[in-house]
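Everything below concerns the one structure shown next.
Left out: one protein chain. Kept in place: all the others.
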Amino acid sequence: MNDQASDPAEQPATLLQAQRLGLSRNQEVIFGPLDFSLHPGEVVLIEGDNGSGKTTLLRILSGLLEPYDGEVLLHGEPLTLARLSHQVALLGHLLGLKLELTALENLRFSIGLGGIRRGITPELALASVGLEGYEDQPIRTMSAGQRKRVALARLLLVPAGLWLLDEPYANLDREGIELVNRLLDHHIHRGGAALITSHGAYAYTSGMPRRIRLKAAA
Amino acid sequence: MNPVLLWFHKLGSPPYFYRFAGRLIPWLYAITIIGMVIGLYGGLVMAPADYQQGDSFRIIYIHVPCAWMSLFVYAFMAANGFVALVWHIKLSETLAMTSAPIGAMFTFVTLVTGSLWGEPTWGTWWTWDARLTSELVLLFLYFGVIGLYHAIEDTRQASRAAAFLALVGAVNLPIVHYSVVWWHTLHQGTTVSLMGPSKIDPRMLWPLLTMALATHTYFFASLLARARVSLLQLESGKEWVRSQLGSGNPAEVSHV
Partner (left out) sequence: MKYGTTGAACAALLKRDLLLVWRRRGDALNPLLFAIIVVSLFPFALGPERTVLERIAAGTIFVAELLAMLLSLDTLFRSDLEDGSLEQLVVSPHPLSLLLACKIFIHWMTTALPLIVIAPLLAELLHLPDRVLPVLLVALLLSTPLLSLIGAVCVALTIGMRRSGMLLTLLVLPLIVPVLIFGAGACNAAQSGFAFHAPLLWLGAWLVLALVLAPLAAAAALKISLS
C-alpha cells in the first residue's frame, strides 16, 4: 500500500516531510501510512492509477486537506495554511485561471498574490512557454494545451521553492511535455524542489526522480 | 489521572460509548414514562383550574417543557458542535447531528401546542410577536442544520459543516429566551425562574417540573438510542461493530 523512501543523512535541510500520512473518506481507507521526505534539488514523482489518491495526497501536502492520520512538516514545522508563506506553488487539476480575463491579466493577478521573481516579467514568462503574442487573448478562447502553458508561465513568475504539480503533463503535446521537463530541470538547478503526480503515461525523464507508487485501496 | 476525566476520555471511544449507552437507555426510558404519568396526572387532574383561563391552561404541561427542550437541545447541539470542530472528537459530531431532529420535533410541538393554546386564550391561532417569531426562526435553523447535514456526502465533512452552522445560529437562543423581556408581546412574561420565587401556584408548578424532568430523560434516551445506531453505521467496517452485531440481539438496535 505504500513505499518507503530512503533518506540519505547528508542531504541538505529537508523541505517537506510526510510522516505516517493516511487518509480515509466515508470510512474507506484511501491510502496510508505513507512516509517520505523531499529535499531541495529533488523531484519526486507520485504514480498511481486513477482513484489511487494522488490528487488527494497533493491536496494534503498543500494544506488544503487535513490527513486522517499522521502529519506533514514543512521545514520541520507542522504544515498549516497559516505557515505556507510564499514557499509553495500549487498547480492543481483545475488551473486557477479566470476564463474572462486575458493571459496577462491572470498573470498580473498571480504576481499580486504571490510576488515575482527578479529578472522576469509576465511577457517574458509567456514567451518562455511559447505563447508570445497571446498576451491579450482571453483564456476562454484558448485551447486546453495553451491554458496549461499559461499556468506553467505562472510557475516561472512566482518565487516559490516547492512546486506541487498535479498531472502537469495532461493536455500537452510532445513539445509541451519537453517544456515541462525543461522547466523542472531549471527549477531544481536553482535549488527548488517539485512533487508531481502522473498516472504514468508521460513521466519526468531527466535523471532519476524518486518514485512513489500509490495503489488504489483494495 | 483524575477518574472522572479518565471516564470522559473512555466515553469518547465508540465501542465503550455504545455499551455504556446501551445500559443507560432502559433506565432513562423508565424514568421518562413514570415522570410523564405522574406529571400529566398531576397537571391534568390534580392541579386546580386557572382563575383566568380555566382548564385550557393545562396544555402548559406539554407546551412549556417542549419549549424549554427546544432551546436546551439547540444549546446541547451547538456545544457538541463546538467540541467537534475544535477538538475533532467523533462522538461529539454524532451527538450533535443526532440531536438536531429531536430538537426540531420539540420545537414543532411547541409551536403547534402554542397555537392550540392561543386560540381559546388570545382568539388567534398565530401572531407575529417576538417569542413566536423567534421560536419559528429556531425551527428553520434546525431545518437548516438537518438539511445541510444531509446535503453533503462525506459524513465527517457534513457534520463539521452542520456543526458550524449550528454555532452561527446559536445567536438566536438568547433572542428567543429574552424576547418576552425586550419586546412588548402578546405572549406572557417569565413566570418560572431558576433563582428566586416563581410566579405560579405550587400545585401547578410541581407537575410542570416533573414533566420538564421527563422530557429531559426522554431526550437523552432517544438521543443515546439514535447515536448508537449512527455509530454502528459510521464504524461499520470496524471490528467492534462486527462482534456487536454478530453476538448481540438484533432487537437492541432500534430507536424511538
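Should a chain be cited, it is by its letter among A and B, assigned in written order, with residues numbered from 1 in that chain.
The rule is simple: a residue touches a chain if its C-beta (ideal position, glycine included) is under 8 Å from a C-beta of that chain, and two chains touch if they have at least 3 such contacts.
Owing to the predicted nature of the structure, the values given are computational and were not obtained by experimental measurement.
Across A:V88, A:L183 or A:I196, the single residue that touches the chain missing here is A:V88. Considering the whole complex, the residue from B:L28, B:L165, B:L223 or B:V241 that touches the absent chain is B:L165. When the full complex is taken into account, the listed residue touching the unshown chain is B:F143, out of B:F82, B:W126 or B:F143.
In the complete assembly, the contact with the undisplayed chain comes from A:S62, out of A:Q17, A:S62 or A:S128. Interface with the hidden chain, as seen from chain B, comprises residues 133, 137-138, 140-141, 143-144, 147-148, 151-152, 157, 160-161, 164-165, 168-169, 172, 175.
On the side of chain A, the interface with the absent chain consists of residues 62-66, 81, 84-86, 88, 90, 92-101, 105, 108-118, 159, using the contact rule stated above.
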